[in-house]
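Missing here is one protein chain; the remaining ones are kept as they sit in the complex.
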Amino acid sequence: MDHYISINDIDNINSWIEEAKELKKNPLKYIELGRNKTLGLLFFNSSLRTRLSTQKAALNLGMNPIVMNVSGDAWGIEFGDGTVMNGNTAEHIKEAAAVVSQYCDIIAVRAFPTLNDKAKDESEQVLMSFKKYASVPIVNMESATGHPLQGLTDAITISEHAKTRKPKVVLSWAPHIKALPHAVANSFTQAMQKMDVEFVITNPECYNLNPEITGKTSIIHNQEEAFKNADFVYVKNWSSYESYGQILNTDPNWMITKEKLGNAKFMHCLPVRRNVIVEDAVLDSDSSIVIQQANNRTFAAQLVLKKILENA
Amino acid sequence: MDHYISINDIDNINSWIEEAKELKKNPLKYIELGRNKTLGLLFFNSSLRTRLSTQKAALNLGMNPIVMNVSGDAWGIEFGDGTVMNGNTAEHIKEAAAVVSQYCDIIAVRAFPTLNDKAKDESEQVLMSFKKYASVPIVNMESATGHPLQGLTDAITISEHAKTRKPKVVLSWAPHIKALPHAVANSFTQAMQKMDVEFVITNPECYNLNPEITGKTSIIHNQEEAFKNADFVYVKNWSSYESYGQILNTDPNWMITKEKLGNAKFMHCLPVRRNVIVEDAVLDSDSSIVIQQANNRTFAAQLVLKKILENA
Partner (left out) sequence: MDHYISINDIDNINSWIEEAKELKKNPLKYIELGRNKTLGLLFFNSSLRTRLSTQKAALNLGMNPIVMNVSGDAWGIEFGDGTVMNGNTAEHIKEAAAVVSQYCDIIAVRAFPTLNDKAKDESEQVLMSFKKYASVPIVNMESATGHPLQGLTDAITISEHAKTRKPKVVLSWAPHIKALPHAVANSFTQAMQKMDVEFVITNPECYNLNPEITGKTSIIHNQEEAFKNADFVYVKNWSSYESYGQILNTDPNWMITKEKLGNAKFMHCLPVRRNVIVEDAVLDSDSSIVIQQANNRTFAAQLVLKKILENA
């Protein structure tokens, strides 16, 4: 594999899941694979799980992780082509990406969307500029429209906890006070579309995700109906896609409760706002597998890094 | 040892001191003990010595340290039970602590007091929440009411520099322009109470420490009298405990001078404000052992990590 940009870079999700489970059993098996190689982790935004799990994954492969908060540690980066750089940005991505490539064997990047410029966000300016101008492989640690390390994590977690051959998986929107990106919902949708599961999405009518991503997946606007016989309920807030980045509805009736959940397992990428997205009773019960899910972040990242290192 | 939360977690201070001195002679002896294990260092506040010495201690044990400035790098953390999280905090400590436990074998936490909410500070909300919700051992890198890595360091340093079987050790308050925590003074007091030393505290009347901590230790409000025949003078500012967090006195006569110090050794946890807490002439003389003290931070931390790793 050259880069890990989106769920589409997974050639065979079932074999990837199996390989990740093997890594989880013996995380240090490939500790010589990345020895004396460097992973650069570049953060344009906050991170807890991604920051720690990706470093842990690199360490499990013997790599040296180097972390940078781009905004605070380095220079403002310019992405425009042909710009006369007499403003606030001091370094062009053409140089920045090429330079970091001199010191790092793999570059992982986190860059959230603007949520007010749809075209810019869909162009994935930051991530794709790194891909274009870096001379080493790029890993997406959550970009404007996707979070494929999370999507792979979620596929592994569902595979581990499934009790039926073809479980029913529901992705449900839930209310939130801030406008949030579509990245996690998009990558989860794409991952589920590749798996042998019964997958439905439920959200208020004004919150349909990008139809190019949801494709033929059924979208049900009645949450109760969608949850019937669910084995997994994956919950996430996102802002409107059509009225891009807007908060159109904060209806608390969409909050996940123990009663609604029934016998399904509760999943969320975290961080999660308690008693806004989901009530305490769910998170504090055995129905919640959010911590097991977070643990799998390590092995999803480790698998991706391993595949890149093996290809080098 | 499961956790290192306070000086009370030291079962036998004399054997700990001896063990730390052994580590200091041969810091790399146990470099295989922590190999491929990860220490997460979570900072809610600034740090120089603790940040560097605890990383150094981890490296001496072969561990991989991962540092996070929680406020800048990650999400605002909610500690309240049952809170409806529709405000500024994005992640609950229940998830945060459990998640970090998935990636780190030991979690070290620094979280200073508010100094305006005594009950909250004394509950040690941040530290004890990590202890409660993490699934791995917790190390206190200075909490609201204690700094036990510093207290252990101080005990080691006094043992190294003592010239008599039972030295006289004085903890003296000194003036400062800001309201400072009681953590260092508390842990130093607790450490001295466990050692075979003659221990007295001296401070202005309005600055008595928490009587539950000082216990039977004599408190002398006349600094000159307290310093008589002292072998070690340990200096620290703290704000009022009774009028919680207030600055009630900044009397410069309490500043430590070479004349006052006599033949005693000068100790301070650092950082120290020169010519406010203590005059230059003391710090620049051989009477000061603050740098040797700082050096011992490594071996105090290394001993604590070693005991936790051996117990795992």
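We call the chains A and B, going by the order they appear; numbering starts again at 1 in every chain.
The rule we apply is simple: a contact is a pair of C-beta atoms (placed from the backbone, for glycine too) under 8 Å apart; a residue touches a chain by one contact, two chains touch by 3 or more.
Just so it is clear, the structure is predicted and the values come from calculations on it, not from any experiment.
**Student:** Looking at the full complex, which residue from A:M85, A:I177 or A:A312 touches the chain that isn't shown here?
**Tutor:** Final answer for the missing-chain contact: A:M85.
**Student:** Would you mind spotting which of B:H3, B:K37 or B:R51 touches the chain that isn't drawn?
**Tutor:** Reading the full complex, the residue touching the unseen chain is B:R51.
**Student:** Determine and list the chain B residues touching the chain excluded from the picture.
**Tutor:** The list for chain B reads 28, 31, 43, 46-49, 51-53, 55-56, 59-60, 69, 72, 177, 270-276, 280, 283-284, 290-291, 294-295, 297-298.
**Student:** Under the stated touch rule, tell me which residues of chain A contact the chain that is not displayed.
**Tutor:** So the residues of chain A touching the missing chain come out as 36, 38, 40, 64, 66, 68, 72-75, 78, 82-86, 90-92, 94-96, 98-100, 102-104.
By definition in this document, only the chains that are shown with their structure count from here on.
**Student:** What whole-Å value do you get for the distance between chain A and chain B if each is reduced to the mean of its CA atoms?
**Tutor:** 39
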